[in-house]
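Sharing a structure below in structure tokens format, with a few things to ask.
Only a portion of the chains appears, each positioned as in the full assembly.
For reference, chains read A and B in written order, and residue numbers begin at 1 within each chain.
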Amino acid sequence: MPVDAYLKGCIEAALLTTPGPVTENSILDAAENSGIEATDIRSILEDLRKEWEEQGRAILLEQVAGGWRTATRPDLDDFLRHFHGLNSRQKLSQAALEVLSIVAYRQPVTLPEVNFVRASNSSSVMKTLLDRGLVRIAGRKKVVGKPFLYRTTRDFLIHFGLESLEELPDPEELVKEPELNSPNGEMCAPSGDPCGGLSRESEMGDEESSLPEDEIRVSPSEDSQSS
Amino acid sequence: MTEKTSSRLNSPTTVLPAMPPVEIPEFKGPLDLLLHLIQKNEFSIYDIPIAIICRQYHEYLEKLDLLDLDTAGEFLWMASWLLHMKSRMLLPRENPEDGGADPREELVERLLEYRRVKEFASLLHEADLLRSCLWEARIARNIGSEQLEVDWEDVDLRLLAETYVETMDRFAASHPPPLKIRPMRFSVAGKMRELYDRVHREGSMSLLRHLDSRPDPEEVVTLFVATLELIRLGGVLAEQRRQFAEIYLRPGPKVVDLQNMTAPEYENAG
């Protein structure tokens, strides 16, 4: 159908010319008075995703941070790094990942709170995360000293391939006594397919409020059995 | 570079004979080390034998070469907490009615939480590796300006502050502060007297070394002008044996009466 083909072109062009994820709503807004419905847009996006994958295109379509984003195939990374002259990539340090984890689960959170959980000073690490745009300052806490509150950014979601914060695995599920190393939140890219596999819609999803404090903490009753 | 502790903790250490031969992994803090000890011993996190852990913790602490005071403080704080717990465990529970709160309770809580953090961090690590190799398409728009724009949503206090600082820096760069002419703190006449007296008293002096020893650039300039004046008047001679070598000042052929020299003649020359 010509209308569909045109709309498909529009959506593909919008995706390729926009840095960051494109929301379905923004496409809908731009296509107003063309009689297009939200469901049409979604189905075209799904079609595009399938098509690009089947045709072995250099780019894939993924759903992150509440929108759709283009990303090159992982196997092309080596070439692209050469091509763009990027020698090495900065991996996040263990400390940075820890601080990021705490911010992700307890946001908004202050630096003293992060320091407490890690029992270690995290201010320089926090600065690195701010510089990399993975966390942001989100106001100040109304306590003495008014410390800054930190939250994760949209780039955090994009970088880790999350649609929203609700997709974070349940911290209680992450560790199970007695076997220590069995993380079963299969967050982000599972082995084969870093881009497509992100679709576990709302397994952990829709419970209210993102992780209040008591949820991440062990209730005292549990400990008392132990003694 | 973000993690100053890691490099400290990795510095080579001698293995004490009492210790089993283990390599020292990177510990991100006292809780990390404690968790490591508990896992290594296969202790239950809910029933930590504090006395054993306390001893092992101290043994490790001795092996770690903690040069960084802050980091050392973090590890030592934990050590003292463990000791405190150990002593409380030795005491009989005074009051069984109050539930006999286990002194280890808070530690367990904190260890459990920290372990969750570590588990989540390892998930993030895998995702970081996998997803760093994805590139976003970035073809030019034919239309509209490619002007730099930020999502309002992404503007936080730090970006606002950064923008302000950059703007003001740019302003400052294009508006250098007004030139301030201060009264001269050193007079050429004074320096001429000083040099002349010294050269005649000591028979010789090293000019460059003397100039180097003066921290104030204004004084250096004044001294240099004074030297040139003295040479012109024949009060001193300058001698340099090689290019860029030291310049020696010696008494000149003429006697210069500097005491009666009128100051303004020199003060305005500068």
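Observations, loosely collected:
The definition used in the following text is that contacts are C-beta pairs under 8 Å (C-beta built on N, C-alpha and C of every residue); 3 or more make two chains touch, one makes a residue touch a chain.
Note that the coordinates shown come from a computational prediction; the quantities given were computed from them, not determined experimentally.
The complete complex stored in this file has its protein chains present as A x2, B x1.
Following the convention adopted for this analysis, only the chains that are shown with their structure count from here on.
Note: centroid distance subunit A to subunit B, computed from Cα atoms, is 34 Å. Within the complex formed with subunit B, the residues of subunit A that make contact are 15-17, 19-20, 59, 69-72, 74, 76-77, 80, 89, 91-98, 100-102, 104-105, 117-121, 124-125, 128, 130, 133, 136-139, 148, 153-155, 159-161, 168-169, 171-172, 174-175, 177-178, 180, 183, 185, 187-189, 194-195, 216-218, 220, 222-227. Subunit B contributes residues 2-6, 26, 28-31, 39, 44-47, 70-71, 74, 77-78, 99-100, 102, 104-105, 108-110, 112-141, 151, 153-154, 156-158 to its touches with subunit A in the complex.
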